[in-house]
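With one protein chain removed, the remaining protein chains of the complex are shown where they sit.
Moving on to chain A:
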Amino acid sequence: MQSSASAVVYTVPQDSFTRGSHQIMTCMSSEPKVQSKTCFSFPFKMGVGSSGLVNDIGPEHFPPNERYFGLVNFGNTCYCNSVLQALYFCKPFREKILGYKSQPKKKETLLSCLADLFNHINTQKKKTGVIAPKKFVAKLKKENDLFDNYLQQDAHEFLIYLLNTVADLLQAEKPTDKGTLKGKPGTPNGKLNGNNNESKPEPTWVHDIFQGTLTNETRCLCCEGVSTRDEDFLDLSVDVEQNTSITHCLREFSNTETLSHEYKYYCENCCSKQEAQKRMQVKKLPQILALHLKRFKYAEQYHRYTKLSYRVVFPLELRLLNTSDGAESSDKLYDLVAVVVHSGSGPNRGHYITIVKSHGFWLLFDDDIVEKIEVSAIEDFYGTATDVQRSSESGYILFYQTRDV
């Protein structure tokens, strides 16, 4: 709630409304103080309701066939709401989910609940409002014990669980699919969240949208032999450092690391454990690149996870610099379309909100509240530049979508 209030007021500095002092005011200078009569009137609303949103966008500019609906929080379900909103505004994903509805369905699944929810939003008469994702949340809690409580959950874990579950359900429904190969559920904070089975199941549209390939190159320092192995991913989890950019985090992700001591590498050629150098680069670039910033670190001294509120800047446009040599269209351009923001001090406390780009402008979804924000307000979600503050509103999952040329 707080977060949204501080996140809207960008076109105009905040206290101008309360103090009415928008003129230039100096003191200590020898000249008489500059006095001007008024500040200015600006049609601005604090805590805009949904009808306020229509006004903020301007009724004549409100995109036709678009709906902006907040989601009711059922007690710490903002991790779920924030991810659902981000996915709703990942256009290719939304289109597929809406398309799924029309297929004949058998029983209620998490996928069918998600499709119902998206359709429910999409077919609203009103342009803005609030919807209670009751059925979806109930199904989620029923399907997975992890989410069956009133605790705050990790939005990234939920994202990966949801994507994998949807992909599994789609695979299971495929008539041609012989075996019932199951995708692994996401590993929390693991680097890879995709399947790497030897007999790969048929890719679904979830894979078409989110799946990329990493090539894992290991060079044995003894025999100089190089082995490469490809791994699929649905998102990349990158370490964060203070005052860096997401570009830097990705570069670090792909930097060469040396495997030594207890992490030695078993070299097939040498038939023994050897020191080796390893690096992972992107070989196939996904249509939607989901980047998870590893802001939650286990702090030994506290015996719990703490948050790294580091300031990590992310541009609205991105190209990958950590691609492998053979990568196809390695310089494709991505546009930022959604950011899941964590505010607070730890993974199981605090709050999640989401900012999304829709039809050229930016919106902030804070559970049931939806607000238009200025693009310049995004910088509030980079994190904090000083290490003192542990709590912050900071980008947690970034969604970049390929720009069609």
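Observations on the model:
The criterion applied here is as follows: a residue touches a chain if its C-beta (ideal position, glycine included) is under 8 Å from a C-beta of that chain, and two chains touch if they have at least 3 such contacts; residues count from 1.
Note that contacts and distances are computed from a predicted model.
One chain of the assembly is not displayed; among "DNA replication complex GINS protein SLD5", "Actin-like ATPase domain-containing protein", "WD repeat-containing protein 20" or "Anaphase-promoting complex subunit 2", its UniProt protein name is "WD repeat-containing protein 20". The residue touching the chain not shown here, chosen from A:55, A:244 or A:306, is A:244. Checked against the full complex, the candidates A:67, A:120 or A:319 give a single residue touching the omitted chain, namely A:319.
Within the complete assembly, residues 11-16, 19, 21-31, 34, 36, 38, 40, 42, 58, 61, 63-64, 241, 243-245, 247-248, 311, 313, 315-319, 321, 331, 333-334, 359-360, 375-376, 379, 384-389, 403-405 of chain A touch the chain that is not shown.
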